[in-house]
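Only one protein chain is missing from this complex, and each of the others stays in its spot.
All chains are identified by letter, namely A, B and C, in their written order; residue positions are counted from 1 within each chain.
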Amino acid sequence: MDLTPTEEQRLLRESAGRFVRAQYNADARRKRAEAGEGFSAGAWREFADLGWLALPLPEAHGGLGGGAVEVGMLMEAFGEGLVDSPYVSTVILGAGAIAAAGSPAQQADLLPKIAEGALRVAFAHSERQARYNLADVATHAVKDADGWVLDGAKTAVLDADEADLLIVSARIHGNRADAKGIGLFIVPRDAEGVTLTTDLRLGGGKVSQVRLAGVRLGAGALLGGLEDALPVIEAVSDHATAALCAEAVGMMQTLVETTAAYIKTREQFGKPLSVNQALRHRMADMAVAVEEARSLALRAALFADAEPAARARAVSGAKAKIGRGARFVAEQAVQLHGGMGVTEELEIGAFLKRVVFFDAMFGGVDHHLKRHAALSAAGRAA
Amino acid sequence: MDLTPTEEQRLLRESAGRFVRAQYNADARRKRAEAGEGFSAGAWREFADLGWLALPLPEAHGGLGGGAVEVGMLMEAFGEGLVDSPYVSTVILGAGAIAAAGSPAQQADLLPKIAEGALRVAFAHSERQARYNLADVATHAVKDADGWVLDGAKTAVLDADEADLLIVSARIHGNRADAKGIGLFIVPRDAEGVTLTTDLRLGGGKVSQVRLAGVRLGAGALLGGLEDALPVIEAVSDHATAALCAEAVGMMQTLVETTAAYIKTREQFGKPLSVNQALRHRMADMAVAVEEARSLALRAALFADAEPAARARAVSGAKAKIGRGARFVAEQAVQLHGGMGVTEELEIGAFLKRVVFFDAMFGGVDHHLKRHAALSAAGRAA
Amino acid sequence: MNFSFSDEEKAFREEVREFLASVLTPDMKRAQGMTPSVFSDKEISDPWHRALASKGWAAPGWPPEAGGPTWTPAQRWIFATECAKAGAPSVSPMGVAMVGPVIIRFGTPEQKAKYLPRILNGEDYWCQGYSEPGSGSDLASLKTRAVRDGDHYVINGTKIWTTHAHHANMMFALVRTDDTGRKQEGISFILIDMTSPGITIRPILTIGGDHEVNQVFFDDVRVPVENRIGEEGLGWTYGKYLLEFERGGGIAAARLRRGLQHVIELANGEAPGQPIDDPALAMKISEIEIDIDALELTELRIMSALQTGQNPGAVSSLLKLRNSEIKQAVTRLAVDVLGYDALVWEPTRPLYGLNRATLPEIELPVVPEYLNSRAFTIFGGSSEVQRDIIAKLMVGL
Partner (left out) sequence: MNFSFSDEEKAFREEVREFLASVLTPDMKRAQGMTPSVFSDKEISDPWHRALASKGWAAPGWPPEAGGPTWTPAQRWIFATECAKAGAPSVSPMGVAMVGPVIIRFGTPEQKAKYLPRILNGEDYWCQGYSEPGSGSDLASLKTRAVRDGDHYVINGTKIWTTHAHHANMMFALVRTDDTGRKQEGISFILIDMTSPGITIRPILTIGGDHEVNQVFFDDVRVPVENRIGEEGLGWTYGKYLLEFERGGGIAAARLRRGLQHVIELANGEAPGQPIDDPALAMKISEIEIDIDALELTELRIMSALQTGQNPGAVSSLLKLRNSEIKQAVTRLAVDVLGYDALVWEPTRPLYGLNRATLPEIELPVVPEYLNSRAFTIFGGSSEVQRDIIAKLMVGL
């Protein structure tokens, strides 16, 4: 048992931190925002050059075979700088699904391109009526002689507008919310019948609603030929959730540091705000929340490859508590900054928005508490 | 609309306050505790003389026809002094059930004696398997030629050991937890087949488990001849809950005053504890909790005679929020008293215990939130 | 104690309801419902103000000689509650509720004659110049200087968090006319024509995407001495008198209840999935409803005390604190109900100007309102300041 980072991990963490501090400081963000720029192609190439896109991909297909712990280190650095890259959508969700479910040929075709930064993939699974129930898929796929025809609608698809491919879940058989009978399909974003409605995403990036109307796909579009892909969907969702938890830890860390610096220097009644014990104690609670979040995000990563129930419990536990803790830290960071905290002139609000995104993505506090409780009850009954 | 007390109400409140300050100060309580005394017969007579036992009873039977608001004023004063009288068990629950369900003859027989202080009545309804479900009654009553035979077990019966009569609920027909078919029976405490197991009650007074084994009662023992007494049980439980809410307000008030006095005088590092802003803000939150509790206890009393769903919503709302608020105030009163707060040498702990009793009696915070939510949903559907 | 409204009060309530039914257009209600801020845009509040003014109801708190309707506290409560229930816009408070009472109390006959009618009928739109970039909760540390030059003051400095300065043609401001004594001394209360040369307004966007507040710069702005209220150097006294009105909060429960109703409607229909069927959500809704019940009954207790000529005590901090906390709880819950729809960020303002959007109309203001409401516990006396006051005045610490 040794939870200190290896030398390799330490170097990864440090290089990510350096990159973020250099390129994702407040000035750089403001400039990009003013120029109306999203995440740049140049930065994505740099991600590729640094090996980050290859990091969690299998070594057989151009990847580095890193695990959730390494991904977490990267994500934590991203969070510190509020990086709004399509890393989670392409590398964790998209490539993750391909690596978990794809046939050897599909993997050999797609994964190296992703690792090189030549291919972006979005994950189109959630549906509006499903809320956060991963098994609730109404989009359906019908097989005919030429291949597959997909019809349905997806919501909350991250970064779809700049993706080359969509990995789309669709029901091959069974009824809505059945665990069985869901497949994952490789759909070119520009395929006929695919319509995107794309908006700005709360906290940075873009989000799309995807309509699929009689989308025709070849017989080879079904990922791995697998007609029961729910376990894969659950696994990649859990992995992405764990990654977002690590990112949230980075955000919380920055918020605490920024707020501490503010109340130490901002004076009122001739004294720094930090003379107020009520504020100091609030910040103590914020610091405690960061440490607890750090522990649970790491725990979720350490359980990423455990058996599904254990993985899900660790991930839901982390998501629930970090969801609450990050909200507390971000809201209090706004509060302790006073009037300045609610303006666009500081970045506190941008962090708060990303925290709200984090809380909503893959289900909020109560959803994950319930999932955790259900898994616990099942564990006790077993 | 005028929520200021009438002259009559003001006088009642003041006389109750005076009585409690004179007879239920810390010294008096300590002496009684050392002497191992419970609530004295003498004090009960004084309650009768002051008209408090008659207060909510119908004027036709020796009562004063007061309402829940007046009862609340009395109870708030009791709470300030942590009075541990059998007022709720005899006057609100026992006499309340008789007044609501009794035949004219039963009322004429029993209520004047209660008003005079000559008769004490306990309310034996709850059963262990029922938790807080008022309809869950497994004790059964079988009618035969001579009258009724009761068998079953009751829990959490307040002040039964010093009661002359028990009002016992029993199922006349139907299945466990059916809303219909529950009757209320007048059972002499010393009837054959009645066995009490009596313990000290958390926070003062006594509590009994009551076993009924083939208890034979006359045909006239069924209160009002009523075979569907659940609405009466719900009403008197709500009235008693409202009364306990008012009592809790009094306790919270005393805790805030006592704690404020303590932190203003207790010195550490050469300064009174109250220089600590974190403590002052805690006390501000405690004071806010008292004001909110005061409003909700009054609201519950004002709705006491509304139609059942509105009454129940107001009472459950008050019980839920005051349950939480009283726990917060009492726990923080202990905390702010430091080491002294956890000793039996101050009375803070006695108040905390009574608050825990309050929270557990008639259902805790979650129970009443759920009841409130269910009533709200039903109201929206209607 | 009587928990029912009297026949007179009921008749008044009926009158208010009839007025609201006749005056509030669907467009006004829609625009108000899609406004994330507690302040209605001028284009919403103006017609509403005019309608109230023609009914004689624009200034509930004013004495009859100034044009107030001589309502009892109960009538004021009924009016505010019915307006909230009906989804009426807010009247901009800076004129009627803030500078108006100061002019009534401390103004000269000339000032009263000049300003009060224009406030009453909504001709002037006011903004408040109190806070400065360096002042925060320490308002008295303000530095904007007014130097006497003949029968004018020459003003230099800057004010911040100025709500609707971009709509206003008048500002009331605290300025420093002397800095030799205690910082509370040497402050004067003056009225500034916003069209005066030398005034620049810089918009400040808030995190909800709204342009609501501004920074206002004064560069040798000349203001006639007759625009000073009361005595030179006593502005702090007048300003504090006004803050009592601002912090009072007063009658907030009905608006909170409408906000919670909005959450229930969302959860019942538009939001993704069927969140209303979630028992945990139902318990949270109940929790907030109970909080609102407590606040409402506290308001009614205060109203009753005022009604019978009693002093309700130091409760305005309590009302402000709870109103702002409950508001934040309501808006937070609404965001939770949105589920994945919370991810869609619509930057266009005003939201009621949009013809189409990805989200259903009822969902559009949810996230902006959550973000906007973060300011509730900061402005008008932060929650920390309110707790300091409660500890002092209610607990005696």
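Please note the rule applied: contacts are C-beta pairs under 8 Å (C-beta built on N, C-alpha and C of every residue); 3 or more make two chains touch, one makes a residue touch a chain.
Source: prediction; values computed, not measured.
For the omitted chain, the shown partners it touches in the full complex are A, B, C. When the whole complex is considered, the residue among B:28, B:48, B:64 or B:202 that touches the unshown chain is B:202.
Among A:317, A:338 or A:364, only A:317 touches the chain left out of the display.
Among A:107, A:139, A:155 or A:274, only A:274 touches the chain left out of the display. Against the chain not shown here, subunit B presents residues 126, 128-133, 155-156, 197, 199-203, 207, 209, 266-269, 276, 278-279, 327, 331, 334-335, 338-339, 341-345, 348-350, 352-353, 356-357, 359-361, 364, 366, 370. Residue-level contact of subunit C with the missing chain is found at 279-280, 283. Residues of subunit A in touch with the missing chain: 1-6, 9, 69, 256, 260, 263-264, 274, 277, 280-281, 283-288, 291-293, 295-296, 298-299, 302, 314, 317-318, 320-321, 366, 369-370, 372-374, 376-377, 380.
Here, only the chains that are shown with their structure count from here on.
A comparison of C-alpha centroids places C closest to the centre of the full protein. Remark: subunit A and subunit B have CA centroids separated by 52 Å (rounded to whole angstrom). In this assembly, the C-alpha centroid of subunit A lies 39 Å from the C-alpha centroid of subunit C.
Within subunit A, the positions touching two or more other chains are listed as 276, 278. The multi-chain contact residues of subunit C, meaning those touching 2 or more other chains, are 384, 387.
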